[in-house]
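Input: one structure, supplied below.
Missing here: one protein chain of the complex. Every other protein chain is in place.
Right after this comes chain A.
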Amino acid sequence: MIEAVGLTKRYGSKLAVDDLSFTVKPGKVTGFLGPNGAGKSTTMRMMLGLDRPTAGKVLIDGKHYTELKNPLRTLGALVDAKWVHPNRSAYAHLKWMARSNGIPTKRVDEVLDIVGLSEVARRRAGGFSLGMSQRLGIATALLGDPKILMFDEPVNGLDPEGIHWIRRFMQRLAAEGRTVLVSSHLLSEMAQTAEELVVVGRGKLIAQCSTQEFVESSSSTSVKVRSPQADQLGEVLTSNGFAVTRENQQERDTLLVPDGATEQIGELAAKYDCVLHELTVQRASLEEAFMQITGEEVEFSTGSSGAESSGSPGEAPVAAEK
């Protein structure tokens, strides 16, 4: 279990993490979600005792990280896969880390095998691809067979197969009763991996809830209707108080009804003898939910809103309308 209480980190005048409080419980994969620069990595570094919080604290099973005896056996972390000397072999890197926490050397071979690096273990880590480096980082995290695991952007640089592997791997770790915290700015990734979410933006906590709740609370649903008599049905729906929009002008037969219910629309269609080819509920994706909620919290926005107000047409970015 990881508990952050009023965690705050200030770099000069910049507040990187602002009064952040949350808990990460065992047995589930918890996603640590936020746009780039939201303070995720800073928070993780504070969890590991690498950065000192300006205020507040973070407890690992009720203790400060620095108070843990053989910390790798309690908390395994992949914060940056590049924290390896490029001229040292993967094996040598894991060996000294194992030794430092009293972990038997044969565990090194085990974790190398788990992440599939056994064959390249004696090669210098500097020659590893990003994917291999990530795997080595995961091996480092697993070294002490810890109850708590923390991964910062683990799928970065992995191929689809690797992403799939990591996703299942983390779910398996959680199923074994471990606490698993995974940070990401890739929301679709989190939707498939994490059960719980801790959402941050500009260092502040935005939400802590289950992934499903997060999507439901923030997204509006709409109903997609496809009918050869779309124009007629559209009039019927409008006269019954529904707002009707078209997804795009090419598909003349498709209507979108925000806040509609499939039951009512189906009944109306039957009553006015309209043929339906499709009637589906469309739920906003995690991405959209995230954009909606963190809209104001994105640190480096693309400037679409700024361009509107400044009114200089030459600088208007591509993302101006959507």
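Keep this in mind: a contact is a pair of C-beta atoms (placed from the backbone, for glycine too) under 8 Å apart; a residue touches a chain by one contact, two chains touch by 3 or more; residues count from 1.
Throughout what follows, contacts and distances are computed from a predicted model.
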UniProt protein name of the chain not shown, from "ABC-2 type transport system permease protein", "tRNA modification GTPase MnmE", "Cytochrome c" or "NADH-quinone oxidoreductase subunit L": "ABC-2 type transport system permease protein"
Residue among A:100, A:212 or A:238 touching the omitted chain: A:100
From A:59, A:92, A:186 or A:209, residue that would touch the chain that is not displayed: A:92
Chain not shown, touching residues in chain A: 45, 48-52, 65-66, 68, 71-72, 77, 79-80, 82-89, 92-93, 95-97, 99-102, 140
